[in-house]
Every structure is written in C-alpha cells, then in structure tokens.
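A single protein chain has been omitted; all remaining protein chains appear in their positions.
After this line comes chain A, so read on.
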Amino acid sequence: METTKANAAFLCNFEVMQILQQLKDNTQKKHKREGSLATVTYETVHFLQNSDCKNQSAQAIQKFLEAMKQFKLTKIEKLMMVNTPPRTELEIQLIVQESEERLSEEEVKKIIDLANEFLPPSDSI
C-alpha cells in the first residue's frame, strides 16, 4: 500500500459526522458489521455528537464562512471556528494568533455574534 498524498483535503467535524452516520445507517441495513470499522465509527460519532457540530447544518456553515470573509483569517482559523465556535473573546485569542493586532475589539464582538447566530451552542454542553 502506498500513500500518495497524506493531506489531500480537510474536513470539518460536521462533514465527518455526516459521512459516518450515513455509513452507520447503510451497514445496519445490510446486517453486515465489520468489527474495527463499527468500533471507530461508533466512537467517533459519539464524540462528535457531544460537540457543537451536532446542531450545525451545511447551509449554516456556508453562511458563516461567507460572513467570515470580511475578516482576514487563515483557513485553519476559520476551520477551528466551525469546529469549536468561539463564545468568548478568550476563545478567539486562542484560535487566532496575535489576535490583538489583527482584530479590533468590535471585530471580535462581531465574530462572536456571527458564531452565535449561525452555529448556536448545543444545550447538552
């Protein structure tokens, strides 16, 4: 076996959850369950369902990313914001490197508002 490209593309947590749930439904229908695949999909879906991506939808993420275009953020920073939507200024400081220089206070507030609007927190947390 050969790996041609270790990092061909990236997926956000929501996408992974969707794919795995589909896979789970399909395998259950056919009454065929492969041991290690079943374990890893179960555990991963369980982990993702306890995170914020449970309530997300493809449309909301798209709208959020659209809105994020006005700020000069890197791809990773935006991805992290989708995976763990920031609720406080502190979280933005953690996600965005040198956030104090790159973002004004108003911009930080705006990002938090946008995150709350499109990627609302789940009740379980």
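Quick note on the criterion: a residue touches a chain if its C-beta (ideal position, glycine included) is under 8 Å from a C-beta of that chain, and two chains touch if they have at least 3 such contacts; residues count from 1.
Methods note: contacts and distances are computed from a predicted model.
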Which of "WGS project CABT00000000 data, contig 2.19", "DNA-directed RNA polymerase III subunit RPC8", "C2H2-type domain-containing protein" or "WD repeat domain-containing protein 83" matches, in UniProt, the chain that is not displayed: "DNA-directed RNA polymerase III subunit RPC8"
Candidate in contact with the missing chain, chosen from A:Leu23, A:Ala60 or A:Ile112: A:Leu23
Contact footprint on chain A, counting only the chain that is left out: 1-13, 15-16, 19-20, 23, 32, 34, 36-37, 39-41, 43-44, 46-47, 50-51, 74-76, 79-80, 83-84, 88, 90-91, 93-95, 125
